[in-house]
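Everything on this sheet refers to the single structure shown next.
Every protein chain but one is kept in place in this view of the complex.
Labels A, B and C are assigned to the chains in the order they are written; within every chain, residues are numbered from 1.
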Amino acid sequence: MNSMISNLFSRYQLTHMLILALLLVVVLPLSMDIFRLNLVGKYLTYSFVAIGLVLCWGYGGILSLGQGVFFGLGGYCMAMFLKLEASTPEATAIQSTPGIPDFMDWNQLTELPWFWQPFHSFGFTLLAIIAVPAIFALIVAVAMFKRRVGGVYFAIITQAVAAILTILIIGQQGFTGGVNGITDLRTLHGWDIRTDSAKYVLYFVCVALLFGCLFAAKYVINSKLGRLLVAMREREDRVRFSGYDVSAFKIFIFCLAAVFSAIGGAMFTLQVGFMSPSFVGIVPSIEMVIFCAVGGRLSVLGAVYGALLVNFAKTTFSESFPELWLFAMGALFIGVVMAFPNGLAGVWSSQVEPRIKALFNKPGRTTPAATNSTSAPAATPAESFNPEEPSHARG
Amino acid sequence: MILKSRHYDSPKGARRSFLRKMLAIPAALALAHASLPALADDANTTGLAVTKDTVKVGILHSVTGTMAISETGSVQAEKLAIEQINAMGGVLGRKIEYIQEDGASDWPTFAEKAKKLLVNDKTAAVFGCWTSASRKAVLPVFEQYNGMLYYPTFYEGLEQSPNVIYTGQEATQQIIEGIDWVVKNKGAKKFFLLGSDYIWPRTSNKIARKHIEKLGLSVVGEEYYPLGHTQFNSVINKIKLKKPDVVYAIVVGGSNVAFYKQLKAAGIDMTKEHPLVFTISVTEDEILGIGGENIEGAYAAMKYFQSLPNDNNKAFVDAFKAKYGNDIVIGDVTQAAYLGPWLWKAAVEKAGSFDIDKVRAASPGIELTTAPEGYVRIHENHHLWSKTRIGRAKADGQYEVVYESKDLIEPNPFPAGYQ
Amino acid sequence: MLEANKHIDQQDFVLSIEGLTVSFDGFKAVNDLSLYVEEQEIRVIIGPNGAGKTTVLDLICGRTKSTEGSIKFKGKELTRLNEHQIVHAGVGRKFQNPSIYEDLTVFENLELSYPRGRNVWGALTFKRDQAVISKVEEIAEMIFLGDKLDMNTDLLSHGQKQWLEIGMLLIQDPELLMLDEPVAGMSVAERQQTAALLQRITKDRSVLVIEHDMQFVADIADRVTVLHQGKVLSEGSMERVQNDPKVIEVYLGH
Partner (left out) sequence: MFADYTSSELLSIFAMQGFAGLILFSVFVLMALGLAIIFGQMGVINMAHGEFMILGAYMTYLTSHVFENYLPASIYGMYFFIAMVIAFFAAGALGALVEWAMIRHLYKRPLDTLLATWGLSLILQQLYRTIFGTREVGVTLPDWLMGSYALSDSIEVPINGLFVMALTVVVTVGVWLMMQKSRLGKQTRAVVQNRPMAAAVGINTAKVDRLTFALGCGIAGIAGSAFTMIGSTGPTSGQLYIVDTFLVVVFGGASSLLGTVASAFTISQAQSTMEFFLSGSMAKVLTLLVVVGILMLRPQGLFSLKMRK
């Protein structure tokens, strides 16, 4: 196992992974109260989407402005299960039809719609969280990529898909909870997800799943498929005339990104306690692209840092200058796109890293062992990426 | 359904109206202080952000995003109320300090900020939220961390939380009186229901339909358009074909502007009242964007209009204009938001403590004779007893009050027979 | 000669094109074209600009769909296949401008063209084993890039890029190799090297070349086809074609 990992990932990449793990598993939980940590958990759910975007946009060149759709689908699947558990006949005795979710009762539904039935089962729900977005993505992707719709057109069509789904969810409120979403979720198999201890557990589950996705993404990027994606982005025709079915690869990577997003959405529902159509629309979908762009569209780790950083900035800004944060966000987006197209990761590898290396290769030293030169300087990135610990970063 | 109010002449009411006068006469401030109960240490036993001189509360509205348009008035009203309360000596001798958070028109952000206000800032009360969606998002947070939310908007009902005081009207209060009036006074027989496609308009129209059908009258059409829809020519054509007596419109946000402008442009002169346009969603705030000349002649049913001719309201409007400029308008929700801090103050003083549980226990029965809308009282179900008025829109953007319910109307968030 | 070909059994040809037509908004870029290529033949297509040369290659490799006609490769109809299926059938195509992956190294460029792991699962589980490495090194040697395997390809010269693309085709071992102006922009020395390379690699395959450089054509061609306005104007040995009055008229007339 150990050797397999070291075969797949360079020691250098592993070091960076370890630093992120250290940050998320040790530093943040120790330095934050559960309220802030729960916020970090929420931000991390966006980084699932950002990782997916690194794969399909950064590597595959496919910009989707509808990732919120998949985030939402995953989140709704989870929310449906939790809502059913919360809607026991006892808890909903006040309704005209006890035992169904409250919003259905308000909309004169007298029995649970058929597509809600299977969500009584947790196993089915887990399956659905993956399968529903994957199948939806598959349909969209097959229709588009087999006909070679790409680039800007793909972006705009995914945007329209997001618009359609939002209107549908809001309009069909008897089945979906409408604009309010599915709220007031309480327990998972009797385990109260609103308590502090549950929030800790969910945070760590979220981190674990995040690393699962990170490893999967890294595996894909380091495989031949990753190089093919780069090749496709550059010269699609050449790849095609080297005997590859380009659309199959695009479909695969788009579905994979959708699945990542859906996992993020499900974790969002669990940690925040509700799901609403405001994640399915165009605005959140574009914001998620921005997280990815800020972190660096070619770096999966960058995507995680990007999602964390932008959201921390958003929270901080809106707490201290509520009327100014849009200016700051707008400027950030423009700045990143114009000055740092490869985002934080680009700045890191082109500006910071060489200097640190130079620092370590300074006079008086013989060439340091390879392990030293990579692991020691790499200790800084996590800290400088960690806005909660500014003093640490400067130290 | 409508309970006769016998509280106008109660001793408590007299004291409140006395307080109201003091509001107008700052010279009486010292007296107000003197009338406060002696402070004991049990004013705060639950670790709220209360010191010897200050108490922290939260204001949680959207100041950015699409809802900022609507929520700004509420923020202004809450700040004004807090300022006035502080000028009168605060609550239990403490000055109110507010922490304002931006919900950014985004429901999860509301939940996040609500949690911050309760968990980190330990605020003793939160005045905030506007849309039902934002309230639904914060509700579990308030229930879990036992906070107190004063929610200002008229809304669909179907909710009653121990942690929320609903200072706006729930749907039946607003709707039934209005329909009765239009049937009785305008001889309306055929209604066309119209709304933005989400829960409040749908639930409200459901109540309206049930009531209309109970009266033996007919609904000739019911239509919903997505939020943010800007093209209403199709539905206007349907209205023309169906020839209803009343167009009952619950369109919200930017769609409102489009709807009324297009209605007028399509040759439906609302001042002719055929069809009569009746709304429960357009306050003076919305008319600002629609333009008075585009909605002149439409009727609205709410509990408050800026033009209400009473002394409380005059003082309130003057104070509001003095603080925010002469051009400012005040809508129903703005007034309801203004009630929040005052209702909280009264409950805290009745309880003699900031503790949430004690404030909650003290809340039912709290009455406010100083309210700009007149007199309100908190019901056991945490909604307000209030009157419903009907206003006719004028070209200058104000409503002319043409009717006022005789008695206070009982709030009934779970109306039997209307679900 | 054309007449005679039609009666010969198609199995004798690697590639047989019959009645091929494609029209773009009414303009017939290729018009009722028939063409036959034998095994191990080097066929050069020449013709003035706009004669439809590149379009013919596009049609064969599936980049453009034909309006009418058939293209049979070893008895298999290509017009109904996708690009990658045509490649799998054994047709390789080099573009006019060198089409390589400039973000990747020479090694990676060749490795990606190695015909294994061509589906999603295969690409995910592809391993760089000894067979791959030795094949890549062998081809790199052949295209004169043996010492540049780890170089990023954006640093290569124009001629080297052309070779690399030829190498990327060779590693797939196609039975029909189509080259669009392989020596355009090359120095004289590079051109000679390329000619030698082509001679060497045609030992076990057929080659279809578009070229303008007549000297180069004369050096490599077994037979030459002259296209004009989407039709075959003349066909045969270089010598025969050069002396065909129709060809002379078209070239001089322009």
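Basically, a residue touches a chain if its C-beta (ideal position, glycine included) is under 8 Å from a C-beta of that chain, and two chains touch if they have at least 3 such contacts.
The shown structure was predicted, so the numbers you read here are calculated from the model rather than taken from an experiment.
> Out of B:Y225, B:Y248, B:Y299 or B:F316, which residue would touch the omitted chain in the full complex?
B:Y225
> Touching the absent chain in the whole complex: find that residue among B:T72, B:Q100, B:N312 or B:S405.
B:T72
> Can you work out which residue in C:D58, C:E83 or C:D180 touches the chain that's missing from view?
C:D58
> For the full complex, which residue in B:A266, B:A322 or B:V402 touches the chain that was left out?
Touching the chain that is not displayed is residue B:A266.
> Need a quick check: the contact residues on subunit A for the chain that isn't drawn.
Counting only subunit A, the missing chain is touched by 57, 63, 65, 143-144, 147-149, 151-153, 155-157, 159-161, 163-164, 167-168, 170-171, 282-283, 286, 289-290, 293, 323-324, 326-327, 329-334, 336-338, 341.
> Could I get the residues of subunit B that touch the absent chain, sorted low to high?
63-66, 68-69, 72, 197, 223-226, 228-231, 233-238, 240-241, 254-258, 261-262, 264-267, 285-294, 397
Note that in this section only the chains that are shown with their structure count from here on.
> Which of line, ring, star, complete and other names the graph you get from chains that touch?
Graph shape, chains as nodes and touching pairs as edges: a line.
> With centres defined by CA atoms only, which chain is the most remote from subunit B?
Using the mean of the C-alpha atoms as each chain's centre, the farthest one from subunit B is C.
> Report the chain ID whose CA centroid sits closest to the centroid of the full protein CA set.
Per-chain C-alpha centroids ranked by distance to the global centroid put A first.
> How big is the gap, in whole Å, between where the Cα atoms of subunit B centre and where those of subunit C centre?
76
> When you check subunit C against every other chain, which residues touch at least two of them?
none
> Which subunit B residues sit where two or more other chains touch them?
Correct list: empty.
> Which of the residues in subunit B come into contact with subunit A in the complex?
Subunit B reaches subunit A through residues 63-64, 100-102, 104, 106-109, 111-112, 115-116, 119-120, 131-133, 136-137, 139-140, 144, 156, 158, 197-199, 202-203, 206, 224, 226-227, 414, 419.
> What does subunit C use to touch subunit A in their complex?
Residue positions touching the partner: 61, 63, 82-84, 87-88, 92-93, 95, 99-104, 108, 111-113, 115, 117-120, 123-126, 165, 168, 172.
> Spell out the residues on subunit A that touch subunit B in their complex, using ranges where they run on.
33, 35, 38-39, 42, 94, 96, 102-103, 105-108, 167, 170-171, 173, 178-181, 183-186, 194, 272-274, 276, 278-279, 315, 318-319, 322-323, 325-326
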